[in-house]
Each structure stands twice: as structure tokens, then as C-alpha cells.
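With one protein chain held back, the other chains of the complex are shown just where they sit.
For reference, chains read A and B in written order, and residue numbers begin at 1 within each chain.
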Amino acid sequence: MSDETKRGESTVKSYIAVWAALLVLTAVTVTTASLDLGKIAIIVVLAIAAVKSTLVVLYFMHLRHEKRIVIKILIPIAIALLAIFIGLTYSDIMNR
Amino acid sequence: MSIERETPGTGREAVHEGGGHETVGNGEHVGGSESGRFRGSESGKLGMWLFISTEILLFGGLFLLYAMYRLKNPADFHAASLDLSRFAGTLNTCVLITSSLTVVLAVFSLQRDRAKDAVRYLAVSIALGFVFLVVKGFEWAAKFEHGLNPNASFLATQPKGVMLYFGLYFTMTGLHAVHVIVGMTILGIFLVRIRRGTITARNPTLLENAGLYWHLVDVIWIFLFPLFYLIS
Partner (left out) sequence: MGETVGTAEGYVPFYADKTKRPGILGWITSTDHKRIAMLYLVSVIAFFIGAVILGLLMRLNMLIPGHKIMTAQDYNAMFTVHGIIQIFLVVIPAVPTIFGNFFLPLLIGSKDMSFPRLNLFSWYLYIAGAIIAFIAVFSNGGAVDTGWTFYVPFSLKTSVNVPLATFAVFILGMSSILTGINIVTTVHQLRAPGMGFFRMPLSVWGFYATAWVQILATPIIGITMILVIMERLFGIGVFDPGKGGDPLLYQHLFWIYSHPAVYIMILPTMGVISDIFPVFSRKNIFGYKMIAFSSLAIASVGSLVWGHHMFVSGQSDLAGIIFSLLTFLVAVPSAIKVFNWLATMYKGSIQIEPPFLFALSFIFLFTIGGLTGLFLGALSANVQLHDTYFVVAHFHYIIFGGMGFGWFAAFHYWLPKMTGRMYDKKTAVVAWLVSFVGFNLFYFPLFVMGWEGMPRRYYDYPTRFNDLQTLATVGSVVLVIGIFLMIWNLARGSLKGEKAPANPWGGATLEWTLPSPPTSEDFEEIPTVTTGPYDFSHREKTE
């Protein structure tokens, strides 16, 4: 029982750590946006957003502990598909 | 060779020759009489994740439009983004992130059979969702005042990139706000059901799935925030 309490405590601690990390990353992304980074700014803010959402998905949505492959690959598939949709549309829109 | 065994609560596990390892929900094997019985938690979880991937692609269509129009009008998008309040956007980001934490703590509490804590955390989450909507409402109201809403005569005098920016801004944050409202409704229903004792530590999957939906709403906002508020 005390084992479970301990595990429970460490789980709660990890949730709070992730929450803190998300807030820190939010601060970082707001700060970088006010610097003049030029063209790479969009890449930086999107990279930070990707890290933040990965944290949410892995820890809050518990994908980290997910054993089933079909659930693990769902989000990567959806995002890859969207990336391909955007890429193919880009091949039209930006090449007229 | 086929081994079957009954595991109460988690459904029947079947280990079989060709199919590897599958968990089968008990209740789902009886069409029409599944209510009140334990529903296969694994099925519910897979179904929820499938639904989440459809939501990603629903917003994906809008992200596609956003990407194309921003690439075509980078300067206009930057100029238009200066009209948004970075403070409000950052505040709302923190609010949603915190509500995600309280939702995950609610699920955690319910799994540990601490229903009262779960109810408290859910109440905080719903309140935070409400704060988010209020802040959003003030932002929208300010845009309407400045004539930046679609069909406003002032917006019609602006460059085309600015018009597109605000068209997308209202569509995407509006659709997101609809999801926040739906999420709050779902969390509210679960709050009531936990208090009534129809959702307990024995069947936490439904609340887990509601939590997944709320986190999805959070994740989408995590992308909307830099795309609309942080253009440099």
C-alpha cells in the first residue's frame, strides 16, 4: 500500500513538473517572439509548440504508458498525413 | 491452442494462436443490453483516440489554409498580429495549461477512489475554462470595436492579407472556443455523475476519455497561440 502511495506521489510530482515546464516554455516562446529572429522565428515558436504538445500528449494523455501500437501511431499518422496534405498543396500554391 | 480466462472488471482476455493478445470488453459482446454493465475500456480508449485524430484533421484543414495564406502574405500577417493582445493570449495559454493539470489530477484522484478530490479538480477545470472564454470574449469584443471583424467596413479598407488574417483568426479561435464549451459541458456532466456515484474508481475510462478530449483542446490552443499572437 505504501508502495502505491509512493508511486502515486511520484505521478503527481511528474504532473506538476510537466505543468511547470509548460509554463516555462510559454514564457520562453513569448520572449523569443519579441526578439528579432527574422525568418527562423516561426520555426522556433513552432518547435516550442511541438515540444509543449508532446509533453501534454505523453504525460497528461498518458501515451507514454500506452502499450498498443495502433494507439501509439495514430497521432503521428494524422500529423504526417496533414503534413503531406500541406506539402502537396504548397507545391501548387507557391509555384504558380 | 486457445486459452480463455475471465478477468472480472477488465473484460475477457483471450490469448490465441493467430491473433496475438487482445482484450475484449465483456459488455460489448451483448448488443442492446450493454448499458449498466462494464464497457470494454480498451475499445473506448481506442475509439476516443480515433476520434481525436479526426479532430486533428478537422483543425488540420484550417491549419492548411493558414499556412498557405501566411506564406503568401507574410508582411500583412505580421502587421495584423500586432492588433492582438499578447498579454491576453499568454494569460489564456497559462489558464488552459493549468486546466489540463487539474483535469489530469481529477482523473488521478478518481482512479485512487478519491471522488471528492476528483469533483473539486473538475470544478476548478471548468472554472478555468470559463476564465478562458471570458478573456476570449473581451478580445473578440475589442476586435469588433476596432472594426476588425469579417464584413466590417473598416476591415474592407485593409490589405488583403490582413482581411485573411482576421477571417482565419475568428474562424479558428471560434471553432476552438466551441470545443472549449463542449469540453466544459462534458466535464460538467462527469462532475455530476461522480457526485452521484455512477462514475467511480471501478469505471474510470469514461472520465479518462473526457480528459483526453480536454487535453486535445489544450494542444490545439498551444499551436493557435504562436500562430496568431507571436508573428515576428
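Odds and ends about this structure:
In this section, contacts are C-beta pairs under 8 Å (C-beta built on N, C-alpha and C of every residue); 3 or more make two chains touch, one makes a residue touch a chain.
Keep in mind the model is a prediction, meaning the values are calculated, not measured.
On the side of chain A, the interface with the absent chain consists of residues 70, 77-78, 81, 84-85, 88-89, 91-96, using the contact rule stated above.
The set of chain B residues touching the chain not shown comprises 2, 4, 14, 16-20, 22-25, 28-32, 34-35, 40, 42-43, 46-47, 50-51, 53-62, 64-65, 68-69, 73, 150-151, 156, 159-161, 163-164, 167-168, 170-171, 175.
Following the convention adopted for this analysis, only the chains that are shown with their structure count from here on.
Across the complex, chain B meets chain A through its residues 42, 45-46, 49-50, 52-53, 56-57, 60, 63-64, 67-68, 71-72, 86, 90, 93-94, 97-98, 100-101, 103-105, 108, 112, 208, 211-212, 215, 218-219, 222-223, 225-226, 229-232.
Per the touch definition, chain A reaches chain B in the complex via residues 8, 11-12, 15-16, 18-19, 22-23, 26, 29-30, 33-37, 41-42, 45-46, 48-49, 52-53, 56-57, 59-62, 68, 70-71, 74-75, 77-79, 81-82, 85-86, 89-90, 93-94.
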